[in-house]
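One protein chain is absent from this view; the other protein chains keep their places.
Chain IDs A, B and C follow the sequence of writing; residue 1 opens each chain.
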Amino acid sequence: MQAFKTPKQLQAHRKKIIESRPADRKAIAVCAGTGCKAFGSLSVYDVFQKTLKSSGLDKKWELRATGCHGFCERGPLVLMFPSGTLYQKVKPEDVDEIVEQTLVKGKTIKRLTYQDPVTSKWFRREQDIPFYKHQHRLVLKQNGMIDPTSLDDYLTIGGYGGFLKALKMRPAKVIDEVKKSGLRGRGGAGFPTGTKWEICAGTKATQRYVVCNADEGDPGAFMDRSVVEGNPQSIIEGMLIGAYAMGASKGIVYLRQEYPLAVQRLGLALESAREAGLLGKNILGTGFDFDIQINKGGGAFVCGEESALIASVEGRRGVPKRRPPYPAISGLWGKPTNINNVETWATVPLILDRGHKWFSSIGTEGSKGTKIFSLVGKVNNTGLVEVPMGMTLKEIVFGAGGGIPDGKSFKAVQTGGPSGGCLPESKLDTPVDFDTLVQEGSMMGSGGMIVMDESTCMVDVAKYFVGFLKFESCGNCTSCRDGLQRLYELLSDVCEGRASMETLDLIEELAGTIRATSLCALGTTSVNPVLSTLKYFRDEYVAHVKEKRCPAGVCKSLITYTIDEKNCNGCTICAKKCPEQAISGKKKKLHIIDQQRCIKCGICKDVCKYDAVIVA
Amino acid sequence: MQITCLQCVEAACAKVCPAGALVRNEETGAIEVLANRCVGCGLCEAACPFGHMHFDTQLRLAVKCDLCGGTPTCAAFCPHDALEIR
Amino acid sequence: MTVQFTIDGLEVKAKEGEHLLDVARRHGIDIPSLCHHEAVEPIGACRVCLVEVRSGQKTTITTSCNFLVEDGIEVHTDTAEVRKHRAMNLELLLARAPKSDVVRKLASASGVTRTRFEPLAYEPLPNCILCELCVRTCDMLGHHALTTVGRGDKKRIGLPFNKPSDNCVGCASCLSVCPTQCISVKDTPTQRAIWGQKHDFILCKVCGAPVITKKHRDFAISEKGLPEDYYDTCEKCKQSAASKRFASVVW
Partner (left out) sequence: MSRTPKLDKKLISSILQQHKAGDASALVNVLHDLQAHLRYLPQEALEMAADHLGVSYAQMYGVATFYEGFHFKPRGEHVVTICMGTACHVRGAPRLLEQAERDLNVESGGTTKDLMFSLEQVNCVGACALGPLAIVDGTYKGSMTPAKLSNLLKKMHKKGKK
């Protein structure tokens, strides 16, 4: 690509490219996000490429490997433009048929379209599918439209329009625009982004830094991954706008090493932005210097905390430091540093491009715009959903999410990552915004949303999160390091039937101290899962303690596997697969599990085709 | 004869102290141990050319004559008034 | 700049940038703590030096060692909340360091005489409360022998790869600052055993008593620049030599 020397040159190129790609141009978008890739979407892409070429259709149809479309459960996804037809679970052997029937004849292949598991209705177009229909996709929408490795693709959908507008404004005016939009940080705490920028810009310094926090450590959350992989240029543009507004000349993206594809895509995007003169010295001839480097994380959840992130970038252990001083005043190497997360940076160009009024018209009074959630767990439509702030949990879980699979009933939804709270059915009408979730004992966090059904044990879930956090604690504070370890032991006592009612009191007492006396947010919020489950699902705890029973049938020490007389037809498969040879029985005769030998691995239940293995 | 700390002008003890725990009290002129800053490394004891830095092995801290804050008890207790403070 | 605030009702003045614990102690107000030492930066590890800080409408429980003083705040060192949480943190620490006198004394002052948790000591540093004073001091001294290893519930104090370190000079400052005195240092008349290795002492040229480890002296000479013969005699022999010298000069 040519290097643009002035804003005008870039503008002219954008115009040319947008005109050369009319909206009704025929295109096939194969999702190459991590989920679809794992389902084999790259082979689908390859077959498409070959077939189009051999049939000469490659002149008429443009083939694109795009970023994540969000509907990961149904991958590999193939979306056709301009018709909007979406095929799901596409296999390489389906490609011939798609080309023949759909591309040539314009016919829909029904079996490849989406059928709603609840209503059994079929949907051809992506936008009509309930999963998408309930969404308001601003940031995510672009993912499915572009090839993330192509800067031109990004320009086609209006990319760098926000930056060009910012360049025409004074830096203070840019900050003002972000302030007025009401954008709050998408990383979890929800601090007003414009105010943060203002503090950073207002601190006297010879050097300032902007940092993109892409250390998405919440287990069960992958919206940042999807944006970095699917639309890396939007992050670069956001950081450029921020750097221009705050007078920063250096940018750092702190990126998880567990996301190899994201590292690669962002690296490519940085290179092409540099080639185009959008990064480096004297950007577009305006005298503004800015470049971005990638710092990989090493696998530590706590490094998502600002001060720990800074320590990590400086080559120290990722231990949080007491604030103040805040990074906006004294951050990387003591210089003013502005840290925003991926989603925040990716939203900034849209605000500049379309104006603060447009943005603040979406969402609620205190929480503007949209938020991406990673909707996972026991829900029909697993994937990424972007919804306006203020939508209720119910609309998200049952609307976009399509409810609970296998006819089971909803039990809880956990928002806010490992230190979020678990909210029960009675709280499903809670509107999702920064402040309401905190009031209900949970939090927004970076947007993880984990759905649990009747077969989820809430004590086990609390123990899981505490186990995660004790492992991820930096280990600095007694209250967090030892407190979480003790909490884990106490919860294990509950799960294994050793606890008394005093144990529950001690859990609450200890949790209170961990919350009140730990240094950083990892510690202070770590007890949310415990306290919220104790509050909303106390009866489950009591059942473990008093009746030595796990109502959900999860806690190994409190359950037994048996074989149902009626359903067992003696197929022998369970006995063959049992790793401990604990199952005996003759062919076509009832099988029996030796309880002494059974290690409760559950393999027998998995392999039984006749529902004959009972857990109780 | 017994001598006590000379409160040297170029004090070796203060020079070697890595923790800044040996400082001169401007009022009395004595070099004093800031016990809260002393990390008990023992360098001062080894470095004092006159043997007047001591290491308290119980407390693991440096100790020395600080002229008792300006009113040395040794002078007050000397039965022969052989010691005086000037 | 000076800031003014109250601690338990007492009006105090301090410099901006000072830490609350230092200011309180200067004014004779005792706040217990285990991981604080004035020679190194505070990190707020033990969570014992808790206080309640009221600022406007907000009341927070916080550690005082790393709290930067602010104008107009109201600090309370002995509220029910402070006592409750301090007691819990000490109960946690007691399970880590059941044999440490200091921890037991502080705990019992908070009304904690036994712990409801299983012992959590780890080898080879039983009673270590992971306050990192040893590591921070070793770094401050410029030796960088010790380090904090791992994180979370696996955090430990130790040496890289658990092997003796060339950087250790055997000064034993780590033991001196250790609140629970859990670091093993064994001296013989000629050697000091510490952190898995033995260091030779310089022996007094007069009486043969140990003065300082050779490596520590070498480090001091290269860093502090005093001549080698400053370190070759023990404290007692230096003293008697000095006395003799003075006697010969005065009389």
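Just so we're on the same page, a residue touches a chain if its C-beta (ideal position, glycine included) is under 8 Å from a C-beta of that chain, and two chains touch if they have at least 3 such contacts.
Keep in mind that what you see is a predicted model, and the values were worked out from it rather than measured.
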Can you list the shown chains that the hidden chain touches?
A, C
Among A:Pro92, A:Pro171 or A:Gly220, the residue in touch with the chain that has been omitted:
A:Gly220
Sole touch to the unshown chain from A:Cys72, A:Val253, A:Val459 or A:Cys550: residue A:Cys72
Which of C:Thr6, C:Ser55, C:Thr79 or C:Asn167 touches the chain that is not shown?
C:Asn167
Among C:Leu90, C:Ala107 or C:Leu146, choose the residue that contacts the chain missing from this document, as touch is defined above.
C:Leu146
Contact footprint on chain C, counting only the chain that is left out
135, 139, 144-151, 159-161, 163, 165, 167
Had the left-out chain been drawn, it would touch chain A at residues 34-35, 37-39, 72-73, 75, 216-222, 225-226, 257-260, 294-301, 312-318, 374, 376-378, 382-383, 414, 418, 448, 450, 452, 456, 461, 464-465, 468, 471-472, 474, 577, 579, 601-603, 606-607
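Note that only the chains that are shown with their structure count from here on.
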Give, as an integer number of Å, the spacing between the C-alpha centres of chain B and chain A.
63
Need the CA-centroid distance for the pair chain A / chain C, whole Å please.
43
Please work out the Cα centroid separation of chain B and chain C, and write it as a whole number of Å.
22
Where in chain B do residues touch two or more of the other chains?
none
Multi-chain touching residues of chain A, meaning two or more other chains, are none
With touch defined as at the start, can you tell me which chain C residues reach chain A in the complex?
43-48, 50, 61, 63, 66-68, 81, 84-85, 88-89, 92-93, 95-96, 116-118, 120, 129-130, 148, 150-155
Within the complex, chain C is touched by chain B residues 1-3, 12, 15-16, 18-21, 34, 36-43, 45-54, 60-61
Per the touch rule, the chain A residues reaching chain C in their complex are 300, 302, 317, 319, 322, 324, 470-479, 481-486, 489, 506, 509-510, 512-513, 516-519
